[in-house]
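Note that one protein chain of the assembly has been removed; the remaining protein chains are unaltered in position.
We just call them A and B in the order they show up, numbering each chain from 1.
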Amino acid sequence: MNEEKIKNLLIVLTACFMVLFSLFPFVYMVLTSINVAPDFLAKGWNLTLENYKNVLGVESLHFLDYLKNSIIISFISSVVTVFIASLAAYAITRLEMKGKIFVLLFVLGISMFPQVSMIGYLFKIMVYFGFINAYPALIFPYIAWILPLSLWILVSYFSQIPRELDKAATIDGCSKFQILFKVLFPVALPGIFSTALLSFIFAFNEFIFALILTTDYHSRTIPVGIALFEGLHGQVPWGQIMAASTVTMLPILALTLIFQRHIVGGLTKGAVKG
Amino acid sequence: MKNFIKKFESYAFVSPLLVFVALFVLIPIIGSIWTSMFRDVTFLKMKFIFLDNYGDLLRDEGFWKSLRFTLLFIAVTVPLELIIGTAFAVVLDLKIPFRGLLRACVLVPWAIPSAISAKIWELVYNYSYGLANYILLSTGLSEAPVNWIGTDIGAFTTVVVADVWKTAPFVALLVLAGLQSVPSDLRLQAKIDRANFVQTFFLITLPLLKPVLLVSLLFRTIDSLRVFDVIYVLTHGGPGGATTSVSLYAYKYFLGGDFGYGSAISVLLFLVAFVMSVFYIKVSKFQDNL
Partner (left out) sequence: MKIEIKNIQKEFKTIGKESVSVLKDINLEMKDGEFFVLLGPSGCGKSTLLNIIAGLENPTGGQLIFDGEVVASENKSECMPPKERNVAMVFQTYALYPHLSVYENIAFPLKIAKMDKSEIDRQVRKSAEILHITNHIDSKPSELSGGERQRVAIARAIVRKPRVLLFDEPLSNLDAQLRTATRIELKKLQRELGITTVYVTHDQVEAMTLGDRVAVLKDGYVQQVDSAINLYEKPANKFVAGFIGFPNMNLFDVEVSKEQEKFYIQFEKDRFYFDPAAVEVGTKYCMGIRPADIEVTDDNENVLKGKIDTMELLGKEVLLYVSSNNMEFSIFTAKKNFKENQEINFRFDQSKIHFFKK
């Protein structure tokens, strides 16, 4: 049984490495955020909550504005995306339509396009409509940007629902909208939920559009806010940045841990089918 | 009339999606192609110059440098991601205690905005008080602090590590899904045939994972082609442009107000991504699953 021992040792080692690999930056982040200076490793700990007080309390840092912008923009984008994608997923899985495959592949191809190829002209469009530094400047492109992923996940969930359910609903007198919203939607609720959650995370994490289409705290989102964070006093305010990062991460972390099953399901459905 | 409506009903359901995608993805792309044929610099008069921007691009050493960096970046990160991701997936697939918790741990790097994680990495690699140098010095692996972000190789390493850290979990999830669709009978059969776990992995599991690995490889390659966030935050493309990706290079021209030239760079990038996407769609055989 020597082989079994080697195997178990390997498993344990890999598992430990996985945990360390994934989590050590966060531990480091939290530690930095509760120390007065970032050189605590060499110079010794000097715990404080000052960083959090500044980030949450000092208005000129605008951290709470960024967070608010991110949450509102991501939430709206996610809800609208799931709604639009579920309409399309319904048509693709349930209705007679020429070119369904074309729509799916077209959308898949689009999700591969580099964002940088769009930002130049997108900037011009948003300037033209006067949306720069306003929520619509991000919400509209986000919706378009996340739609392909949502569509693929929802198509996959919808096609698992037996067709006989649609037939039964049709005979029970449902219109197409009623089939979608009274039958498919509730039955696929876990799927809808993971799609919405993934869409939210995608919008929340988006960087390049937000970098170019916003200019200040009126609409700037948290990733850009943190990347361009300037402290109260000259040098890089590591403590404050890490405090802000910690506060931002908490909700995302909580969502990820609580709904990891949904997220994994949705992600793998969207990326590789079968 | 009623028939007419019925016939186009299905398209009506799809149209909001198509409208959004057309307005905010296709038009910007076409617009970029259009702009790339102009001298379009802020405060200067627009002038149609057809392919001159592309001509300049071919002679632009900075562009070639960014292209070389991007390709090298892909060549290093993607294989690393696949190896680490597969190793993780194999462990996650086992029936071990705390499996759910382990899976959640792996998800965390993926779920965090890369701007934030890049910021953490920036601190890790800080010259005077970063974690990396602290470990090197305190374990005696290095006599003097390493200048990570200020040297070519150091900067390259930091971006690679930050990117692999962020994306390997995603590969792990894809491969895990692939593993779980490998019939367990097959692996059991291998066990009965007295194959040890190394043999089972290389002779049974890995060949069956080939399609998933290929899809992951292509997907990650296309995604790395457009790498931006991590580099922008971590090194700003430095030192001296050593870690400037094509995306970042184009962005710098947009920032400087040269929309024509920036668009030309981004269009070239788009064309490469487009060709690879077509290849990706072909290989992944998405059609078969519909």
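To be clear about the criterion, a residue touches a chain if its C-beta (ideal position, glycine included) is under 8 Å from a C-beta of that chain, and two chains touch if they have at least 3 such contacts.
Since this is a predicted model, take the numbers as computed values, not measurements.
Visitor: Looking beyond the chains shown, say which of A:C174, A:V236 or A:L253 touches the absent one.
Guide: From the options A:C174, A:V236 or A:L253, the contact with the absent chain belongs to A:C174.
Visitor: Write the list of chain A residues that the hidden chain touches.
Guide: 98, 162, 164-165, 167-174, 178, 182-183, 186-187, 189
Here is the rule we go by: only the chains that are shown with their structure count from here on.
Visitor: When the centre of a chain is set as the mean of its C-alpha atoms, what distance in Å lies between chain A and chain B?
Guide: Spacing between the chain centres: roughly 16 Å.
Visitor: Enumerate the contact residues on chain B facing chain A in the complex.
Guide: Residues 9-11, 13-14, 16-18, 20-21, 23-32, 34-35, 87-88, 90-91, 94, 96, 100, 102-109, 111-121, 123-124, 126, 128-129, 131, 134, 165, 169-170, 173-174, 176-178, 181, 196-197, 212, 215-216, 219, 222, 225-226, 228-229, 232-233, 246-247, 250-251, 254, 259, 262-263, 266-267, 269-270, 273-274, 276-278, 280-281, 284, 286-287, 289-290 of chain B touch chain A in their complex.
Visitor: List the residues on chain A that touch chain B in their complex, please.
Guide: Those residues of chain A that touch chain B are 3, 7, 11, 14-15, 18-19, 21-23, 25-26, 28-29, 32, 37-39, 41-42, 84-85, 87-88, 90-92, 95-97, 100-101, 103-105, 107-110, 112-125, 140-141, 143-145, 147-148, 151, 159, 176, 201, 204-205, 207-208, 211-212, 222-224, 226-227, 238, 241-242, 245, 248-249, 252-253, 255-257, 260-261, 263-264, 267-268, 271-274.
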